[in-house]
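All protein chains of the complex are present and in place, except for one that has been dropped.
Naming follows writing order (A and B), and every chain is counted from residue 1.
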Amino acid sequence: MQKQEYVYVGKRVERPDAIGKVTGETQYVADMNQPHQLYAALVRSPHAYADIKSIDYSEAEAMEGVAVVITGEDEHTGIGHYAAEMPTLAYKRVMYWGEPVVAIAAETLEIAKAACEKVRVEYEVKRPVLTLEDSLKGDVVFHDWSKLNTHHELYFEQDTNICQHVKVREGDTDKAFTEADYVIEGEYETSGIQHVCLEGHGAIAKFDRDGLVVWTCAQSPFFMRGQLARAFGLPQNKVRMIIPPIGGGFGNKWELRVEPVVAALAKRTKGRPVKIVFTREDEFMGAYSRGAQKIKIKSGVMKDGTIVAREVYNLQDSGAYVNGAPRLNYLSTYACCGPYKIKNVKIDTLTLITNKLPTSAYRGFGIQEVSWACECHMDDIAKTIGLDVYKFRDQNLWEDGYTTHTGEKLFSVGIRECLQKAAEGLDWEEPYEKTAPDGRLRGRGMCLTCKITGTPSGSAAIAKLNEDGTVDLLKSGTDMGQGNNSVACIFFAEAMQIDIKKINVAPVDTLYTPYEKSATGSRLTFHMGRVLIEAAESIHKQLKKRMGNHWGCPVDDIVIEHGIIKGHDKEGKPTELAINDLGKARVLIEQDPIIGVAAHNTVDIWDKPDRDTGRSSRVSVLWFWTAHAAQILVDPKTGEIEIEKFSAAHDVGQVINEDSVRGQIEGGIVQGMGHALFEELEWNDEGVLMNPNMADFKVPTAKDVGFPMNISLVEVPHPEGPYGAKGIGECCVTGVPGAIGNALFDAAGVRVTKIPMKPDQVYLAMKEQKYGRRCEGEC
Amino acid sequence: MEKRTISFEVNDRHMYMTVPVNRTLLEMLRDDIGLTGTKEGCDEGECGACTVIMDGKAIHSCCTLAVEADGRTIITIEGLQHDDMLDPIQQAFVDAGAVQCGYCTPGMILSAKALLDVNSTPSEEDIRTAIEGNICRCTGYERIVQAISLASDYLNGK
Partner (left out) sequence: MLKPFKLISVCNLEEAVSGAANGLKIFAGGTDILVMMHKGAEYSGLADISRIEELKQITFDEKDGLKIGACVTHSEIISNEFVQKYYPALVDGCSKIGSVQVRNKGTIGGNICNASPAADSAGPLLLYDATVEIIGKDGRREVPAEEFFTGVKRTVLKQDELVVCIKLPRITEREGSAYLKLMKRGAMEIGIMSSGIRVICDENGICRDARVTLSAVAVTPIRVRSAEEALKGGKITDESILQAAEFAYETAQPKTWRNSEEWSKDMVKTYIPRTVDLAVERMKREC
């Protein structure tokens, strides 16, 4: 594809939302109120697993100012991505510590909270199932899968806690292992973590004879609308989702969370709106999380470094309910062998129910975990056989035209260039001092990531060309900080050849803005971009017709180039008009209105994977390719890791807004670093979260970073992508733990197999190390 | 609940308010005065989203009682802009691309202002210390640190 010269695409463009955010004018859900509104508060379970014997809320209900009290008996309609399963309020039993049991709406938040304290719940406490192994053992089976009302196909195993089992079968791994020069095994773990968006969940619901209106910070307004409509027995056009700007999502705002409970309360308040805003504690007790994983990998490798076979057995914690975890299972299964050519592959990914906080999407959606496992394993293999970690990867890399172990012929594969660039960013070829003057040990590591985006999925856009030549853009991709509105303006301005300042992006509102699958999976730039370009092209077509009428010129004679509409008058005298001058020229007044509409779903290219083998000629509309590399120092006397330099190379297809894409990557590296070094949800034996606050659940501060980040933007265009673009959202975090873990392995010869690599764990691993470099001096 | 009448200045405006003593400064600013630019992120002094400037110092408004504002001068994010002109710090945040979701931004800008008001040429270390209590989950802090440095240039006429 010839590289084009663009006006906006790939340039630094100021975000349309920046001014409102620096002045404090931007109104998030928590900042909004509706007339005559009530406030909601929740009674949460103090137990991880218990039967509810009785609930006495008579005292609460009698309090002055309390409008309505509901329990699971009133409202237990199931919600969930795959199955109508997670009750709005706990029904007959509680499945995790913090599960909402009673909801109260009152005149003030103070009254609602005080009323919550008056509720008496009697529990019969049971022993919770907290580990993946215990869940797999199945002494307690929590759900009867066959009775679930599923709306997505669920690969469950009846009479077990396995809600999803995805398999890949290719070749004969047993045979290949016997023929391999080396068979190397490893087991790797990741902890449960949380997104910690600065803005917690919040929503306001209004329920009256016109239906349900919900103001909420949602990444997936239509997906939520569908579920709410189903749960409340309403047609979809009686459920309206209004989405203000979002203060960070990272996946936590993908699925319904606060919406059903305020809707359920609002249903009983005679039209009065009900507002809820999660506190930080609410977030840790009752928002979504990222589940722990335990990943076993076994590889058969030849002396020359060819990987001939691989088996992956991955246990994933879904938490108390199914929610979106099966989706994570599916996506991670396709990424868990890495971007490597392997002929014999066997993968089993099992999603298990435990008595922990429900899990859902979190930036990278299972890929960070499997990248951690796969890429630590790659370095373990290299070390065992004595291979160079770069060359070992390079020689096995996927490339254009290669058919993967799931039967997909690849194209637009930018992984090799990413590997090269990430290595260059660390001066990989240059020798480096293995020990710093202060005695700390230096090491380097890398981590490659491949990821698919959820397919099939649909997008739509409406562009209204106003009489004065300005445009209102209607699309439902929500902006949670990633800069989607800016990207939308760039796409549309480029395609329409119009001044970007003439574009206004409408707020997302399912009543007006058209369908969008979700702002997840790094999918928006690609999917939304395509329909925006199509909408602009449709406007051009209509414009030619209007200009033809205006000039008396046949439509076929009209061309639009570089923002200029060119044609001729009745006499054949050439005439032209800049698109930016449409308003001034008043040609759009008293003409047929111009509206550009475009809609598309990727179902046309999708080949549904085979349930038993995972085979699919095209599992996803696009793959993301990433290489991360880290240089670290580890203090053998404390176990503290300091990142000296970090290098990230991303195949984004085509940069759209350079500021945004770099900002995403910088933020992703630091978020990934938090996962790698600090962050962990810590549960005690009763299933109570020990650190439900930001003092003990540690995310990086400005003092933890400041190391140089060398970012390379690789542009291997996607033939179906808008201007060749792919996406960036998730893969900026996915390789960070692996790169740091491998750098630690290089520095100290110690393989820490679990993230986060907290200093105490690193120190103890080094203290007890049986092999590798011994730390100098006293340890 | 016991109430008190307090007098204070917020964004150059003198105010009298009668507030219950258990009201936090954050709640008074947001719910009673309508200055919603100040955000609640954790309600325990761990995230910095609620940062405002009181008598020249950055503080957590979530861990300050409204009555503590009696006789004091408060600056919130709404007090920075003058006649549609962004404050140089706000402008620097826009120019440096330091804004993503925006939820930490008001607190971050006020921590920066409290620094730049007393140190117009801060080092990178000074900047990082000034915002060490302001969590940002989106940007990785790089562009925020650059923005504050740029703001210092703007303020020094560079």
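Structure notes:
Operating definition for what follows: contacts are C-beta pairs under 8 Å (C-beta built on N, C-alpha and C of every residue); 3 or more make two chains touch, one makes a residue touch a chain.
It should be emphasised that the depicted structure is a prediction, and the values quoted were computed from it without experimental measurement.
The absent chain, not drawn in this view, touches the displayed chains A, B throughout the complex. When the whole complex is considered, the residue among B:M17, B:L35, B:V67 or B:L80 that touches the unshown chain is B:V67. In the complete complex, the residue from B:V10, B:M28, B:I59 or B:I109 that touches the missing chain is B:I59. Across the entire complex, the residue among A:V125, A:L511, A:V559 or A:A695 in touch with the chain not shown is A:A695. Contact residues of chain B toward the unshown chain are 1-2, 4, 20-24, 27, 43-46, 48, 51, 57-60, 62-65, 67-68, 111, 114, 129-130, 132-134. Against the chain not shown here, chain A presents residues 109-110, 113, 281, 637-639, 678, 682, 684, 690, 695-696, 698, 700-704, 758-761, 763-764, 767, 778.
Everything that follows uses one rule, which is that only the chains that are shown with their structure count from here on.
Averaging Cα coordinates per chain places chain A and chain B 30 Å apart. Only residues 12, 14-15, 17-28, 30-31, 195-200, 245-250, 279-280, 480-483, 659-660, 662-664, 666-671, 693-695, 699, 701-703, 705-706, 709 of chain A touch chain B when the two sit together in their complex.
Residue ranges of chain B in contact with chain A, taken from their complex: 30, 35-44, 46-47, 49, 76-78, 80-81, 86, 90-91, 93-94, 97, 99-106, 109, 124, 127-129, 131-145.
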